[in-house]
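All protein chains of the complex are present and in place, except for one that has been dropped.
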Amino acid sequence: MAKANAAPMTAKVHETARAHMAIAVHEPKVGYGEKLILENLAFTIESGERVAILGRSGAGKSTLLNLIYAKCAPQAALVPQAHALVRTLSVFHNVYMGQLDRHSTWRNLRTLIVPNAVQKAEVEAILSLVGLSEFLFTPTGALSGGQQQRVSVARALYSQRPILVADEPISALDQSQGDRLLTALRQSCDTLVIALHDVRLALAHATRIIALDKGMVWLDAPANTLQWHDLAPLYETSA
Amino acid sequence: MGKVIGALAIMASLLQAPAFAAQAPVFVFTAIPDQDETRLNERFSKVADYLHEKLGIAVKYVPVKSYPAAVTAFVNGQVQLAWFGGVTGVQARARVPGSMAIAQGAEDDHFKSYLIANASTGLKPAADIPTSIAGKTLAFGARTSTSGSVMPEYYLRKAFGDRAPDKVFSRVGFTGDHSQTIQAVQSGAYQLGFVDYSVWDLDRKAGKVDDKKVSVIWETPPFPDYQWTVRGDADATFGAGFTTKLTQTLLAITDKDILGRFGRSKFIPATNAQYAPVEAVAKAAGLLE
Partner (left out) sequence: MKIWGLPAPRLSYLRVSLGLVALAFAGLMLADMQISVQHPGDELRRLLSGFLRPDFLAISVSALIRTVAFAVLGVGLGGSVGFLFSIVFARSRIVRITCAFLRSIHELFWALLLMQITGLSPLTGVLAIALPYAGVFGKVFAELNEEADLSALRVLPSGTSTLSAYFYARLPVLAKPFADYTLYRLECGLRSTLVLGFIGLPTIGFDLDSYFKQGDYAQAGALLMSFYALIATRRLWARPLTVPFLLVGSFFSLPAGLNGGSAMANLARFFGHDIVPAPLRHGNLSSLSPWMDTAGWLWRIGKGQILPGLIHTLVLSQIALVAMALMSLVLFPWVCLRFAGPLGRPLGRALLVVARSTPEYMLAYVLLMVFGPSMLPAILALTLHNGAVVGYLMGRQADALVFRQDAPSRRLDLYFYEVLPRLYGQFLAYILYRWEIILRESAIFGILGVTTLGYYVDAAISDLKLDVAFVLLLATAALSMTVDFGSRWLRAQLRIQDFPRRLSQERIAPHLEKAQFSWKA
């Protein structure tokens, strides 16, 4: 019964989400309490864009991502920098959490004890995208840092939101793993907003680059107009 | 679903198990813990066996740790009979309408307390309460003990112009029972103490008193003390005429072993009215409404 409903409902979320999906970021001042982190933000992210957020650590990338996520939360999935996993639960359950809102509470509780075959197959499919299918019922706390990061990404993918907001989702992966994961993300989500530290991968996968420096937007341009060296000053120590 | 109901049924039966276990009509009695507990246990299990044999019902003695606990058990109806002191008996009967004093030791009609002193005080036995005891440290027994606290305080107030004991003595404490008072005065923890004379005799017989360290220096005038008190609803629970039969059975105790453990020669009939003097003192002391 619940299962029959699930698929059409997902599709519906997609449809309504698509209709009004531009994320307008117009904030003169952003901060935690008294502390000012970002200033003079004025840009809009359109549906279908793949935005890479660049900048040195401390430039305000995480703050900007949190802000963007807060503005589009119901239609967006978040991959936070701290993986935000429940270490005592299995990989399956951590991934399944991406869809808790789609199912009845009763069913969620049942799944906590006995997952059904369909759910297992769905989660396994997602896990194979991130290369973790053999760890379906491993407690998440037993995985390495890089593996946990991929579980966090898998959870976001499983939630099937049109927008994905991800904070350094490939920081613990090597370049080819990262490349594969970004490809998977591109295929699963319409709109991507991802903080990255790897400029080469950013240029390869994003349609738009927003670079932050000293609490302000230093650069905002289509990715295909940029070269690697255009972004180099951002990472120079003197910059 | 069936499993859930099954589990609930098991839980429900678990919760009732102790209640069922206690269903058999048992006659339960208690006593104020006025001395060493081992001795009380021996004494009252003999009484329980005797009552069981003569009355033909299950009888159980429940030991308690304090005087008020004995009164509360009686007031709550968890025990039907109790061996009370004068004051605790009056307290209990005031709270349970219809309850009656039915028997007492032959000695309890004219009971007395001893004032005992540690040898270091140098106090000698006297016919009148010695005024030189003022300023020393004094131990009472339990707060509501007739012979260990309430009557002694009454006589002290008479002798010291109605001044409260804690104004007369440098320290006043309550040891809990008579055996404890004897030990406390013997060790010097307190210089003086008031004890039930029968417990003093029993403890001396048991070799617990060192005559070189502690001795009796004064005894109070007589007052009524211990008695068996039964609840008014005993007949309703155990059948008409039960109280009469119980009274006769208690009065018929001739076993020297049992009587010896009480420090009594025999049991004689008692009435509520006999305790009017104690009642008046307890009222004046604020122990009764």
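For reference, chains read A and B in written order, and residue numbers begin at 1 within each chain.
We take it that a residue touches a chain if its C-beta (ideal position, glycine included) is under 8 Å from a C-beta of that chain, and two chains touch if they have at least 3 such contacts.
This structure is a prediction, so every number in the text was calculated from the model and none was measured.
Student: Kindly state which of the options B:Lys112, B:Arg157, B:Arg171 or B:Lys266 is in contact with the chain not pictured.
Tutor: B:Arg171
Student: For the chain not shown, which residue from B:Ser113, B:Ser179, B:Ser198 or B:Gln274 touches it across the whole complex?
Tutor: Counting the whole complex, the residue in contact with the absent chain is B:Ser179.
Student: Which parts of subunit B face the unshown chain closely enough to count as touching?
Tutor: Spelled out for subunit B, the touching residues are 14, 17-19, 21-23, 25-26, 28, 36-38, 62, 64-69, 71-73, 76-80, 91, 95, 118, 120, 137, 142-144, 171, 173-174, 176-177, 179-180, 183-184, 187-190, 237, 286-287, 289.
Student: Which subunit A residues touch the hidden chain?
Tutor: 27-33, 63, 66-67, 70, 73-74, 77-78, 80, 82-89, 93-94, 96-105, 108-109, 112, 155, 159, 161
The definition used in the following text is that only the chains that are shown with their structure count from here on.
Student: For subunit A versus subunit B, what separation do you get between their C-alpha means, in angstrom?
Tutor: Each chain's C-alpha centroid was found; their separation is 78 Å.
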